[in-house]
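Notes to accompany the following structure.
Of the protein chains in this complex, one is absent; all others appear in place.
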Amino acid sequence: MSGNLTTALSRAAQYAFITGIALFIAIPMLVIAVFSFDANRFPTIPWGGFSLQWHEAVFADDMIRDAFVNSLVVGFGTAVIATILGFAAAYIDYRYVFRGKTLFGLLVAIPPAVPVSILGMAMLAFLSRIGLFGSVEAIVACHVAIATSFAMAIIRLRLGEFPRDLEPAAWNLGASPFATLLTVVLPFCKPALIASFFLSAAVSFDEFLIAWFVGGVNETLPVRILNLLQGQVNPKINAIGTIVLIISIALVLVAQRFVGVRAGKTSQSNT
Amino acid sequence: MSNTFVALENLDKRFAGHHAVKGINLDIKAGEFIALMGPSGCGKSTTLRLLAGLDEPTGGDIFIGGQSMRGIPAFQRDTPMVWQSLALFPFLSVVENVEFPLRMKKVGKIERRKRAMEWLERLGLGGMAERGISQLSGGQRQRVAIARSLVTQPPILLLDEPLSALDAHLRVRMQTELSRLHKELGITFIYVTHAQSEAFALADRIVLMADGMIQQIGRPQDVYREPANAFVAEFMGMNNIVRGGISGRSGDEVQIDGPLGRFIVLAKSNPRSRGIASFVIAADRVGLSEASAQDAVANRVNGSVIGIEFVGSTQTIFFDVNGQEFRVQKQQHEIDALDLTPGKRFALHWQPQHAWLLPEAA
Partner (left out) sequence: MTAIEASMPPAPAPDAERGGYRARYAASPATMPVILGLPVLLWQVVFFAAPLVFLIVVTFWKVRSFRLEPDFSFDNWAKIILSTPFQRALVYTSEIAVLCTALTLIVALPAAYTIAFRLSSRLRDLAITFLIVPIFSSYMLRIYAWQIVLSPDGIINSLIKMTGLGGLPLLGGQLSLQIGLLTLTLPVAILILVLAFSGIDRTLIEAAENLGCRRSKIILHVLMPSIRNATFLAGSTAFLMSFGDYISPLFMTGSKPPTLSILIVDTVKSGSQWPRASVIGVTMLAILALVFLLANFLGRERKIQRRAK
């Protein structure tokens, strides 16, 4: 009947629509990856033949290597500190009620909402004023301020599933509040801690404006890319880009695996 | 006196806007099995938490083994609790769960594994040691929780409605196990429940609470047959309460006149001879016979059937006695011959010694 036809058509249109969006999201990444192996200097059609030269050039480039190492160091440092601070903030939010709790929560949650250009500039001005500018540590410090927000959100989500009797049960069985934190709360939060670690690393690894503002001569990889991009189109960028994309995506996928964002509460499911 | 192991002294707990425990006093002997009973919100769980140190009293004190618990935090008391939700640690295996208290006491690895395994064997869970909690049945998890609480050989065990999540036949089995454990260990058990049958089956003494106060303390049969007030009478059993005024007394026989008629109550322990009074007649002590107009026998009322409730082999028949609901409990075979259609009138009667004069005015 015509009803079925129009339903089928509208369904087809809907699927086509989201396929289009998926392509829209995927095309940039595919372009970078594919053309990093293109022998042509400028990525276009027709394809110039398969070549590994740009990847080789990237590995040979000292500045890029240094920037890469910086990115790893900064990323790792950020991940560790942000996870610790994020856990502390999440646990406090879960467990305690006190005056100023809303303000505390805001301080941790707001940073990602502030445009990075403004934040970068503010951090640069402030840090140079107190003499902390231009170091890898400074970049880590600023990245942590942002990544902690994500870490806290992830861990707080996990704590929302924490059976409320577990902590008092632990105290009741002889565990001091501190011992309880170590032996009960932390193990329970393990998946969230892992997810926070990887996501914080991804956030830091991807971040460029603050690193550019605050790092001075210490370039992280995205900053190096940014500087390269200011010049002409550089085929090395595709190669770096491929590597960066792979790392970024891997970090996010690992994080996501440990969080398990789920959608869907149908009337049939009983979660 | 000197046998008292746990003492609550004017124990009081106020939350913002809710007075949960109102200055209660209680002495518990070493090795006793005490049931804290009462309707929701009566303060029994709060009292248990105060004993465990999970909340601070707002007044009064708790003495365990003669020592005041003031200033002693939960993790420094030896008052392990079996939780209603069991509160087993999902990230630890069965044996690791049981080991936990020993681990907190810094007992060595080998020693604590040994003791934990002993307890698992004792409760029939020897083969489950390495399993995860989620792989166990409800009854098995229950036993892990119990093992975990007892592994440190505590002098006292607290239980917060531990069996309420189990289904009926499992509950009865666990009750038997708990009773057996109590006898074997000889330690003090303090057991919170709202199920009368559990309290009756397990407890040496029952502490009935309502509205933050202790209504009565006593052996199960005493609290059941000799309630201290109307609340206890109604909560504990299928009881009928008849109100009136004392119109005379000769010896142990008290005469009560009320809207339902004149009644004789044998009150050995209650010296009252005047004033407003109520007495209790248990539903299973009321006899039924044909209604006939001419009796002026005391301890008898006429009522018409409202309905019947079947609970297994026991039937509860509801009567309308002059506007008051009367309940009569009979075994099925006792009423087979009777015609209990609604509206049918019967005579309900009982013996004076089965009626219990309530100590307080109604």
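Letters A and B mark the chains in the order given here, with residues in each chain numbered from 1 onward.
Going forward, contacts are C-beta pairs under 8 Å (C-beta built on N, C-alpha and C of every residue); 3 or more make two chains touch, one makes a residue touch a chain.
Given the structure is predicted, the values throughout are model-derived calculations rather than measurements.
> If the missing chain were put back, which residues of subunit A would it touch?
Missing-chain contacts on subunit A: residues 11, 14-15, 17-18, 21-22, 24-25, 27-29, 31-32, 35, 42-46, 85, 88-89, 91-92, 94-100, 104, 107-108, 110-111, 113-119, 121-127, 129, 141-142, 144-145, 148, 164, 167-168, 171, 177-178, 181, 199, 202-203, 206, 208-209, 213, 222, 225-226, 229, 233, 237, 241, 244-245, 248-249, 251-253, 256, 261-267.
The rule we apply is simple: only the chains that are shown with their structure count from here on.
> Going by the contact rule at the top, pick out the subunit A residues touching subunit B in the complex.
Checking each residue of subunit A against subunit B gives 163, 165-166, 168-177, 179-180, 183-184, 187-188, 190.
> Which stretch or stretches of subunit B touch subunit A in the complex?
On the subunit B side, the touching residues are 52-54, 73-75, 79-81, 83, 85, 87, 89-92, 100-101, 103-105, 148-149, 152.
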